[in-house]
Each structure stands twice: as C-alpha cells, then as structure tokens.
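Here the complex is missing a single protein chain, while all its other protein chains stay put.
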C-alpha cells in the first residue's frame, strides 16, 4: 500500500523543473534520474567536481578517472564540465544548484536534518551533505517514514526535534516518505504540512507513525 | 655619475635567482626583464592573469586578447599559463611569487611604502600594488632618490615616515635608487642600511639627500 | 531552457532597472562585454552601481555609460585612463569605491561562492582598512573584506556552447569567470557559439550553470589600449 522506493523516486522527480541543476544523494535519490520527464532539461551535479553527469557506463567502458560522489563509475554527456572540488562546493554553497534530493535518518518539524552520525557507532563522516543542505536552494528528503529496529519495533523519523547530531538546521523544504509528502516552512513559522498521501494510506495511519506535529492539506 | 634608468634596472636584476617567479611593475621595473642573465630561468607574472610573460610582439602581431598588467600588448612563451584574476591574486597573496620589483613615491625607513595616491590630485587607484607588496616574498623598490619639483627644488623620497597615504606597512626589503642600494629589515628593528653606492656617488651626498636614518655598510 | 538570444537587446530584456548593480568583466579594454555594454547604454537604465576593475576609456567600454551619466557609483581598482571619469568624479557626480585589485577579484569570487566575508593581508595599515575589522592570525594582521554579489553580470568569452559552458582566450579571461558566478543573471557574449559536446569538458572554465543568457558576437571589435611592439631582428 505504501509507496515503493521506485514510487518515492518518481514522486521526487515531480519536483524537477526544466533547466534545473540538481544534486542527487546516494540510495533512493539516485533513482530519481530514471524519472526525468522526456524533453525536460535537467543537469545533474556530482559534488566531487562534475556537472552534467551521465548514466553508468556499459560494461568494459568504466573509466577510473570518471566517478560520481558515491564513487560509482559514470559517463559524460555533451553538456558535461569538470572542475575542482573547491569550485564544485563554491557552486553548492553559493546557491547555484536548484535542488538537492537526499536521504535522512531524522527530520524535525522545523526543517532540522540529521543524516550523518549515530553517536557510539563508527562515524564515517559527513562528506558533502552539510554543504549541500546549507547551500542548495531547495532541499528534498526522501526516506522511509519510520525506522525499524532489529526486533521489529518502529521508531519515528519525523520528529518534534532531532536527537541525533544535526547535518543542518532549518534546511529541509520537503519530505517524501513511503507514506506521503510533507512540506516544511523552514524559514517562516508555518511548520510542517502533509500535502499528499501514498495510495491507500490514511491521515490517521500517518499520525500514528509520526512524532512531529503537522497540518493536513491533502 | 648617478645610475641611469638602465643601470638601476641592471642592478635590480642582480636580485633574480634561477627558478624565480617575478612580478615587475610599470616603468623602470619593466626594463629589468632585459637583464635576466643568460641561462637563468625566470618566469614573469602579470597580475591580470598570466605566468610566463614574453616580450612585446613584432609589429603586426599584436593580439588584443594578450596584454600585461600595464595594458601593453605582450606575447606568450612555451612556459605560459593563463588564469583568472582571482587565481592570479591567490598566487600573489598566497606568497607564491618570489620577487616584486616596483616603483614608489616614498619609502620609510621601516619599510612603509607609498606609491598610489597624492591627496588633492586625481586618484587613479591602487590596481594590484597593495596585493603585491602584502603578498610577495621579497619587495624591491626602484625609484629616483629624490623628487624634483617644477621649480627645480628637491624633496627626499626616503623618509623617516611616509606622509602620503600608504600602499603597505613594513613591506619593502630593498630600495634601489639612482644613487645607491639600501636594505630594510622590515620585520625586525634593524632599520635601513646603505649597502652600495652608484659610481662616483659618496655617502655624504646620499646623507644630504635622504631624510631616513640609515646605517652604512658599503 | 533556451539560453541563446538573438541580440543584446533581447538578452537584456526584463532584467534592467534603475539603481541596480551590474558587474562587467574585462581588464582595461581586454575581454570586456562591449556589445552588452552598448545595449545597456541604449536601454537608458540609470543610477547604476558598476563593479568592474576599470572604467573603460573615453568613448569605449564603460566610458559609454559615463558619457550618458548612467553610472552613479563605480567599484574598481584603477580608473586612470578615463578623463570623463575624472571630471564627473571631481564634480561630485560619481561615487567611487576603490578596492585593491586582488581584493576586488576575491570579493567577487567570494560572493559567487557563498562566502560573506574573508580575511586578507592586503591593505592592512592603509586607507583601505579604515572602518574594517582587523584581526591577528598567527602573528600577522589581516583585514576583513566582504563578498560582492550583483543583480546582473555581463561577461565576454571566446567560445560558448548553447548550454552556457564558456571558455576564455588568453588574458581576456581576467575578471570574467568570477563575475559569471556572482550574480543572479549572468549574460555572456561569445565570439564562437558551438553545440554541446564541441568543448572538451576538461577545458571549460565557466560551467553552464552560471550562464542564464547568451548572445553570439562573431565579429566583435577588440581594441588595444597600449600597442607596444619590438623591432624585428634583421633577416
């Protein structure tokens, strides 16, 4: 009943606009590139230093000098340009990228985001996530609505306040989960609003599985 | 008796070392490039965005896209690279250039330099001079020893303290005038020292035409 | 998203308004967006603040906008080649903010890179540092300078593809790449307009993301400010 990963990616793709420059995170966000509407010009940025990222190469055509920020082999397009990581993050931090779609561990109702560190576990580092959420014009989180423990227990990921260390404060504009879509008025005090339901999901079900307060406008 | 402009340039060229990257100002400093010793590798930087500046072009070969910081047409060398003005001044400010040779209106015995502005006269601007004296490892001033007024009167240019607005404080390492050569201990308190006399010039003559205090070590 | 426009006038349509801040690339007359500047002149927009290393010369480059008194304030490092500039400045008709050339270049780069302020050694102890914060790092004093961001940037490039990817030629690069990043509306005039894929992606200096509109200026006039030559050695 809830959306699949593919459906979540397809929903995120509806935030794309013609002419957009977009950075996609690892995981479900990567799938969004499969749903760019025909005829729409969208250029993907990879924060290691590439604009105009193409699809994975055909087997045998992998180039070790051509990888994305997830360290996966990718390809060039006719629109591609390469630049240094300093120039790449100047682009990110300077507000030139229209849209960042990324995963999260927790999102708070004021737009706070946590997605890089669980205290007590090995810390891998934030990579470019803090720069992306601080710099990109619009930040869309795509994630499972709740976290599931090994014992099958559920804990909410949409919270009143994040308890994990933050990646950024008041940075998230939209959250797409397997249950629905929320907008966040990150700079005003409009809070969080549920604007869409996944097929067959009810507002009550979402309320039961969400800690954050939210308005309903479905 | 005093050194000519050419002799001053030749003396300044003695500060060059093999492998040096050097920025030359307008006027006498430009002439220094004629005195680079045979076999010595010296690359000239032009702060508008060029490293490895070649000589003036032959007539008919001028390229409007290829000028130096004095806006004169120049040429490329096999060693040349081009870059933006931001990258150029990153190079200057970052301490990567070994030697800057430039003109001055006034130099003080502590290394203060004034060469961009006379209050009450039309101000043209400092261009890159402030960045060069702040960033380059060694700063050599080449100038006439005294200023001559329209009425033939003389005023000293080597002063106890500059009275013109400064280009930089404690920045000058060496001053080459038509009368001799001075070093300045700009970071310590060693002050100014006369280390060479132009042909036929006496210490007494220099003392008479200099306001700054200086030691003599000729 | 069609970036290429048929004329400078069309490329500037809807973006100009009185009192706005415009960045104009170039050093002296080298690499200046002269066709776009002429269109700004034709538009009649006024009270402009213009960020540009120089102010053109009498009758060329930004000198055109001085003639028509469209500029209220210049932010520059050197304006020595322009008599009209001097007249208007001394008459109090023109405001002028001098920046050291490297500080100007870095302020523009910072503005485009999301850096609101940075510290530099340049200008410490001079008029330039007056009223600004000075702070000591590792025993040396540095002055704080702020980022610059404009409403419109006008740049000149050698080659551009229709995606807005730009390549510059020799010292005509100068301030153009930073200015391309430091406004909401960067408009480029390119000498050679090519199809995507024509430029080697390793050679592109300004990625297309920064360029919102562009025009093709195949036969653009380039002036030389100080023609200097040497003698050919006898054959």
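Order of writing sets the labels: A, B and C. Residues in every chain begin at 1.
What we mean here is this: a contact is a pair of C-beta atoms (placed from the backbone, for glycine too) under 8 Å apart; a residue touches a chain by one contact, two chains touch by 3 or more.
Please read all numbers here as calculations on a predicted model, not as lab measurements.
Participant: Could you tell me which shown chains are touched by the chain that is not displayed?
Facilitator: Taken over the complete structure, the missing chain's partners among displayed chains are A, B, C.
Participant: So one chain is hidden, and I want to know which residue out of B:29, B:57, B:70 or B:135 touches that hidden chain in the complete assembly.
Facilitator: Once the missing chain is taken into account, the touching residue is B:135.
Participant: Given that one chain is not shown, which residue among A:7, A:41 or A:169 touches it?
Facilitator: Residue touching the absent chain, from the options given: A:169.
Participant: Using the touch definition from the top, which of C:20, C:86 or C:115 touches the missing chain?
Facilitator: Checking the options C:20, C:86 or C:115, the one contacting the hidden chain is C:115.
Participant: I'm checking contacts with the chain that's been left out. Which of A:20, A:82 or A:214 qualifies?
Facilitator: Final answer for the missing-chain contact: A:82.
Participant: If I consider the whole complex, including the chain that's not displayed, which of A:8, A:50, A:104 or A:201 touches that chain?
Facilitator: Of these options, the touching residue for the absent chain is A:50.
Participant: So which bits of chain C touch the chain we can't see?
Facilitator: Residues in contact with the chain left out: 106, 110, 113-121, 135, 137-138, 140, 142, 146, 167-170, 173, 200-203.
Participant: Applying the definition given at the start, please give the residues of chain A touching the unseen chain.
Facilitator: 46-50, 55-59, 61-74, 76, 82-86, 88-90, 92-93, 112, 117, 122-131, 134-135, 165-169
Participant: I need the residue numbers on chain B that touch the omitted chain, in ascending order.
Facilitator: So the residues of chain B touching the unseen chain are 18-19, 21, 41, 43, 45, 51-52, 76-83, 89-97, 135.
As a working rule, only the chains that are shown with their structure count from here on.
Participant: According to the touch definition, list the chains common to the neighbour sets of chain A and chain C.
Facilitator: Common neighbours, chain A/chain C: none found.
Participant: Based on mean C-alpha positions, I'd like to know which chain lies farthest from chain B.
Facilitator: A
Participant: Using mean CA coordinates as chain centres, what's the gap between chain A and chain C in Å?
Facilitator: Using C-alpha averages as centres, the distance is 36 Å.
Participant: What whole-number Å value describes the gap between the mean CA coordinates of chain A and chain B?
Facilitator: Those two chain centres are 55 Å apart.
Participant: Can you pull out the residues of chain A that are in contact with at least two other chains?
Facilitator: As it turns out, chain A has no residue touching two or more other chains.
Participant: Show the residues in chain C shared as contacts by 2 or more other chains, in ascending order.
Facilitator: Where chain C meets two or more other chains at a single residue, that happens at 109.
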